[in-house]
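Only a single protein chain was left out; the remaining protein chains are all shown in position.
For chain A:
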Amino acid sequence: MHIEREQVGSDVVLKVAGRLDTPNAKPFEASLMEVVSMTDGGIVVNLAGVDYVSSSGLRALLVAGKAMRGAKRKLALSSLQPQIREVFDISGFSTLFEIN
């Protein structure tokens, strides 16, 4: 898993590449929560480079999403591959996040 960080206006864009699986979920969650705590604008997680996600990866996004919602900040997802989108749809996560 690889994460690139870029400031776009008031948002931080995180470009994630690789697998959001159980072994990678904790480091992914830690990276997300670091950005949540170190910035005060919106966050966009670009998943174009992610070809696999399990419920552990969903969990990491949910933890960050709850923290952002509590702080009244935006956490959006973008560029989901079809199989990744299917995982989000089945688990009901598509309705929880803004997906671009």
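Keep this in mind: a residue touches a chain if its C-beta (ideal position, glycine included) is under 8 Å from a C-beta of that chain, and two chains touch if they have at least 3 such contacts; residues count from 1.
What we mean here is this: contacts and distances are computed from a predicted model.
UniProt records the chain missing from this view under the protein name "ATP-binding protein", selected from "ATP-binding protein", "Acetyl-coenzyme A synthetase N-terminus", "Putrescine transport system permease protein PotH" or "Zinc-regulated TonB-dependent outer membrane receptor".
Checked against the hidden chain, the listed residues A:3, A:62 or A:99 yield one contact partner: A:62. Residue-level contact of chain A with the missing chain is found at 21-23, 52, 54-56, 58-59, 62-63, 65-66, 69, 83, 87, 90-93, 95-97.
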